[in-house]
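Note that this complex is displayed minus one protein chain, with the remaining chains in position.
Up next, subunit A:
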Amino acid sequence: MDRVIGVDVVPPRGDIGEMTFVRADIRNPVIAKIIVKSDVDTVVHMSVVATPGSAGGRTSMKEFNVIGTMQLLAACQKAPTLRHMVVKSTTTVYGASSRDPAMFTEDMNPKRQPRSGYAKDAFEVESYVRGFARRRPDVRVTMLRAANVIGPLTQSPIVQYFNLPVIPTVLGFDPRMQFLHESDLLDVLRHAAMGDSYGTFNVAGDGVIMLSQAIRRLGRTALPLPPFAVSSLGGMLRKAGLADFSPEQVEFLTYGRGVDTTRMRDELAFEPRYTSAEAFADFGSALGPGVHSPGRIGSPDRVLAGLEGSLGGEQHG
């Protein structure tokens, strides 16, 4: 590999090293010229936007995700030198429902097809990519379904959610969650772009943590609400620009989701550095302490330590 070309609508800030940057919109056929002209052999598609806010509303988000992918694939189909394509997808395509198996493997389909939002975009992007793989069998297509990406630098619906001062949860449900650290996401994209493996892979950190556990680890306060209240509160938060509660996000917060990563280990030969819990801890340490964090007033540690200390004092004194 001797040349990397970055394409985005916003120029990157800071030093990008050896990389060449082209400012272009992938919804525009200009992308085809870039690919053909510079004899690209590997395309890494990471441009599926999860937050409508950053894309300027749901309509342009959908356009960016779906039309952008179609343009990119159309351009790639005409590129004779292309050998490898890596697409970053998401585990959201599996949906979340009460009829889900505990762990989704790559061959399983969602119990219900996503009807709106990010999940539907990702689902459609995947189907276009599969169509491309059929039309260009000489190109190795690697699809990476990443679990909730989390880390100090990430902006995503789940990060916004955990940033809320009081975290609304769905009453009577405790979803299982998996996380992928942002540095592991970069590593797996690099690994996939440089490697020979192809196919679809779930990518997630080891283990799961429950939402209640995650909130306790952050030292924050959970606010259990009935499902309809979560949806309406989500609508209000979305209008206020605080967090993005799409219907599929509420479903995820109700039923949770787990994906099996055996294929990631065995076939892709990739091992994330962070487990789900470690990735979450790294995110939490950057987030700042909550009300119940160690050292704060409401810390259970402090109360219990006080109790234990006085107990010990009474015994020995």
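Just so it is clear, a residue touches a chain if its C-beta (ideal position, glycine included) is under 8 Å from a C-beta of that chain, and two chains touch if they have at least 3 such contacts; residues count from 1.
Here is the rule we use: contacts and distances are computed from a predicted model.
Visitor: Pick, from "Branched-chain amino acid transport system substrate-binding protein", "Acyl-CoA dehydrogenase family protein", "Multisubunit potassium/proton antiporter PhaE subunit" or "Acyltransferase family protein", the protein name that UniProt gives for the chain of this complex that is not shown.
Guide: Looking only at the record, the undisplayed chain corresponds to "Acyltransferase family protein".
Visitor: Touching the hidden chain in the complete assembly: which of A:48, A:208 or A:264 does that?
Guide: A:208
Visitor: One chain is left out of this view; which of A:8, A:25, A:63 or A:174 touches it in the full complex?
Guide: Of the listed residues, the one touching the omitted chain is A:174.
Visitor: Of A:5, A:19 or A:102, which sits in contact with the chain we cannot see?
Guide: With A:5, A:19 or A:102 as choices, the missing chain is touched by A:102.
Visitor: Tell me, which residues in subunit A touch the chain that this view leaves out?
Guide: Spelled out for subunit A, the touching residues are 98-103, 105, 108, 170-174, 176, 207-210, 212-217, 219, 255-256, 258, 277, 292, 294, 300-301, 304, 307-308, 310-311, 314-315.
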